[in-house]
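Excluded from the complex is one protein chain; the other protein chains are retained at their positions.
For clarity, chains are labelled A, B and C in written order, and residue numbers in each chain start from 1.
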Amino acid sequence: MSRHARWLIVLVALFAAMFVAIACGDDDDEDKTPSGGLSGKLEIFSWWTTGGEAAGLQKLYELYPNQCGGTVNIVNSTVAGGGGAQARQVLTTRMLGNDPPGSFQVHMGHELIDSWVTTNYMEPLDSLFKEQGWNDVFPKGVLDIVSYQGKPYAVPVNIHRANVLWYNKAVFTANGLQPPKTLDDFFKVADALKAKGITPLALGDVDSFASIQLMETVLLGKLGATAYNGLWTGATDWKAANVTDALNAFKKTLDYVNSDHSSLSWDQANDLVISGKAAMTIMGDWLEGDMKAKNFTNYGWLPSPGTEGVYDALSDTFGLPKNAPNKAAVLCWLKVVGSKAGQEAFNPLKGSICARTDCNPSLFDAYLQSAMTDWKANTIVPSLAHGAAVKPGWLTEISDAVTAFVANKDAATLQNRLAAACKTAGVCK
Amino acid sequence: MNSSGHRLARRLTSERAVAIALIVPSAVAVAVFVYGFIAWSAVVSVSEWDTVRPDYTYVGLDNFRDLFNNFRFQIDIRNTVVFTVLFVGACLGIGFALASLLDRHVRGEGLFRSIYLFPMAVSFIVTGVVWRWLLAPRAGVNILPEKVGAGSIDYGWYTDPTVLYVHADTRLGEALHSVGLGFLANPNYGVPLAITSVVIAATWQMSGFVMVMYLAGLRAIPDELRDAARVDGASEAQILRHISVPLLRPVTLSAMIILGHQSLKIFDLVISMTRRGPGFATDVPGLFMYETTFQGNHFSHGAAVSILMLLAVSVLVIPYLFWSLRREARL
Amino acid sequence: MARVLYSHVTKHFGDTVAVEDLTLEVFDKEFLVLIGPSGCGKSTVIRVLAGLEKLTAGEVYLDDVLVNDLPARDRDIAMVFQSYALYPHMSVFDNMAFGLKMHGVHKDEIKRRVTAAAETLGIHELLKRKPAQLSGGQRQRVALGRAIVREPKVFLFDEPLSNLDAKLRVQTRAELSKLHDRLGTTFIYVTHDQVEAMTMATRLAVMKDGVLHQVGTPEEVYFRPDNVFVAGFIGSPSMNLLPGKLTGTPEEMRIELKGFELSLPAERSKRVASFAGRDVICGIRPEDMHDRAFVRAEVRGQVIQGRVEVTEMMGNERFLHLLVHEQELLARVDARTRARAGQDVSLLVDVDRVHIFDAATEKVLDKFDLPESPAPVPGEPVASPGAAS
Partner (left out) sequence: MTLPWSRVAIYTVLVLFALVYLMPIYVLLVTGLKSFQEVRLEQMWDLPSALRFDSFREAYNSLDSNLANSFKMVVPATIASCMLGSINGYILTKWRFPGSDLIFFLLLFGMFIPYQSILIPLVKTLQQLHVYGSLWGLVITHVIYGIPITTLIFRNYYANIPTELVEAAKIDGASIFKIYTKIIFPLSLPGFVVVAIWQFTSIWNDFLFAVTVTSNPGIQPATVALNNMAGSFIVEWNVQMAGALIAALPTLIVYIVLGRFFVRGLMAGALRG
């Protein structure tokens, strides 16, 4: 009897020890800030894994010790894929699991506000903004988008433009065509190209954001900035005739894309443009980095058809999660991100323009200089595909409707579903 | 005798207590992590939890109602049915064919068996990555015939958005309509071609397993039975039909349950190979659940999907578990 | 009418030899029993005939038709397997009907034949059951019935009684004999049990290591074994075999054994005289050693001395385990003997029925004539031990 008891005790002790070991096992990266400077680990979470964006991020890391001092060890934690979709899934489980990184990349607008701010996962940054004088260097429009109830919650690092038409100059010259400025032009040019056996528009929507973004630029081209903005506020009726027209134009656009679009990523679609198999592609301006990475220079750009004078913007931002490990180090990271030096170092590599208005244009290439000009002159609208325009739940429904539409090309159903999604989101009645 | 007998008896009872104590950690772990969590998910599935912040406000069956009205989920149900039928059918067919060929005293049987089975050792993620390239429209098997000078194939595989279904305006569609089955003439009851690519990859991975099961089943049939049938005048084909196949019925049932419940749960393969596919042609509840929950933050909807998946699996598995445990008890 | 002829049949499985150069004729309507120790190839012999094994060499004729390449289903043969090989998923009826269905027999005819066979075998009540619901004996009958309904040219039996208990075996043995008489068909029956073989066979074929050693009626095989193997294998308890040497003159030959010798009667002496000087093996069946108190008068015997190690009472007789000049012998004597363990006894060996084999070839040197069987008169004491010599 006593023998058994002994055995049992040993066994129970083993189990208990296992659990204790497990529970305490990973507390080693508990970050203390010793007096005299920053130290410990600082985990920066993003989906910038390759090319110019990774290089730009690296530049920010290099700036960090200069600006912040101390011995902080920056952990670059990245999740590739899906235009950030995978990274967002990972982030969700981490936040849910109360395992936030030091700071993470998030699109400004509803993606930031509805996912993280209204749910009380983020610290307000009003004192940081005041201390750094950022309220004067970021445009008012941008400040509004990163703020909730009057307080900013994230530091924007860059501005991207989603409505850009990129084209292969050689293809156009060889066929005696002009790149299209309006949708009507576009269809004419596209027919001409199609007749010659060239894919008019390259699309790679294995990640659904590409087709949503295409739809968004067509909506913008057809409806104009005001009506487009109205879609997200309820001011524009989703069932209206002009929306029907716009969606039909979107449908028509899809007639000119490569047949294997659903198996390609956007950069693989760009390969078609580079090789001349396709003439154009509509993609955000991060595509320029891909062109450069592939040593292709003979490209031109225009605002996507019908969107001249409108800047369809998205921005990457960084914020401070509640319970973030090593908070002091994070705050300094945010200072680096928002600084002029930081933005001037990061953006030329990333292929985006500064969110600040005081960056030196001579650091940027021809496209980005033109974008900086447009950024100041154009009407700015939030991007749908990149979470600026609507909250994530709504975007998911739009995304589902578009994914189905791209396969079945049923514009009426698409319109119904988009209208219903607006209602579900509580914006439309 | 008495005193020692008593001592033995007492020790045996106390040892039984120890035995129970030994199984308690596992039982508790499973009770909490399986049954407790299922209950928890069920609670979430009838709650309002719609952001990253938990919200357990009770909303009844609203989430389930939403789901059945959600066109993506409707497509997922269709895809699951189509996938299950094709996948289970292909695995059983190929597995049985290979097993019955290998059972005919084939030289190098061990080698063949290892080759057919090795995909089982590989993860679905690897399978997905590899077959994504093998079935890519501009690569893989499409350009394989070129190597023998036969020209390339132009087939879209998992990028093909075509859904085969009975169109309402065809004669068959009208016939269905006239017998009150008009609703079947709808893409929601069709076969999305893209999913066949996933079926191919999944079959590549799992058919070896079915082969092993069938081979073991065939080996368990006494040779004398087949000899008896031969003497009784049956040809090899008749032996297969009248003796082997009926005797393999339990194997077939086991294989169907295992493959079937796997196809209801499938997730890894789809996420690494095709994701949602064109127009959700390869979307499945597992992926939908994952995206809805961790991308769309609709936790309550995600939980509802998972509860429905659990119900579907239970309907399949619980009777089977009863059946096989009873059968085992009889043996 | 079914005659089977094996002509120089050889069957190898890889390196193992199952049957070596077998030539054997099975007559129409006979009950031939193939007997031998397990692994002797006897099952292969019938499986070759059934068409379940392909020959390595030789020919098999069924009614003068060469059937070497004929598939099993075209041979018109039925077989009862050791395990019965009942189809577990079919009812008794379907089991019996299966072969007929395969041969395209009409439904009504199938029903008639199955019912008739079931009546004969007394399994009419069981037709709807599955094999798993039957007892061993019932399964055996179903297996038999499955063969009978086929009305084949030849019945093959592969140790069909070995899974039955002793009592059932005795009963079924008799029924099989009756069945053979009634059907008037050729039976080929494989067994390792010599009681089955002796009781049912019209002829016995004794095999060992793939080689046929002797074919003959049960009497021939028992009383006049061709060689040491057959002598030792047939008969239970088995024959005592002692090494010795044949010596003497044509008038009186002797077998010199270790520690004693046996003198042969005159007529046998004459027959074996030419083998004088050979090393031989002397075979004495246990029942040919008698307690002198209970021996029939006409037995010509010679007395040997031995010590009783163990006695086994069998009821109608008693086995004596003897040590005779350090050789172990077994005698099967009258139950009334007074010999007991530890005692010395003198036993009378029937020298007319001693078997003599060549030690080198193990072939028989001299067969004795089959005895007439006079009514045994136990209890008559015999004259002097030396009288016969």
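Brief remarks on what is shown
The criterion applied here is as follows: a contact is a pair of C-beta atoms (placed from the backbone, for glycine too) under 8 Å apart; a residue touches a chain by one contact, two chains touch by 3 or more.
All values reported here derive from a predicted model rather than from experimental measurement.
Note that of B:Ala27, B:Leu164 or B:Leu181, the residue touching the chain absent from this view is B:Ala27. Listed by residue number, the positions of chain B touching the unshown chain are 11-12, 15-16, 18-20, 22-23, 25-27, 29-31, 33-38, 40-41, 44, 54, 94, 97-98, 101-102, 104, 106, 112, 114-134, 136, 138-140, 143-144, 147, 204, 208-209, 212-213, 216-217, 250-251, 254-255, 258, 261, 264-265, 267-268, 271-272, 285-286, 289-290, 293-294, 299, 302-303, 305-307, 309-310, 313-314, 317-318, 321, 324-325, 327-328, 331. Where chain A meets the chain that is not shown, the touching residues are 3-4, 7, 18-19, 21-27, 43, 49-51, 75, 77-82, 86, 89-91, 93-94, 96-99, 101, 265-268, 293.
Simple rule for what comes next: only the chains that are shown with their structure count from here on.
Using CA-based centroids throughout, the chain positioned farthest away from chain B is C.
Distance between chain A and chain B, defined via averaged C-alpha coordinates, is recorded as 36 Å. Centroids built from CA atoms put chain C at 59 Å from chain B.
As a whole-number value, the distance joining the C-alpha centres of chain A and chain C reads 93 Å. On chain B, the positions that touch chain C within their shared complex are 222, 224-225, 227-235, 238, 242-243, 246-247, 249.
Across the complex, chain B meets chain A through its residues 11, 14-15, 18, 21-22, 25, 50-53, 71-72, 75, 136-138, 156-159, 161, 163, 187, 275-281, 290-298. By the touch criterion stated above, chain C contacts chain B in their complex at residues 47, 50-52, 71-74, 77-79, 81-83, 85, 87-89, 98-99, 102-103, 146, 150, 156.
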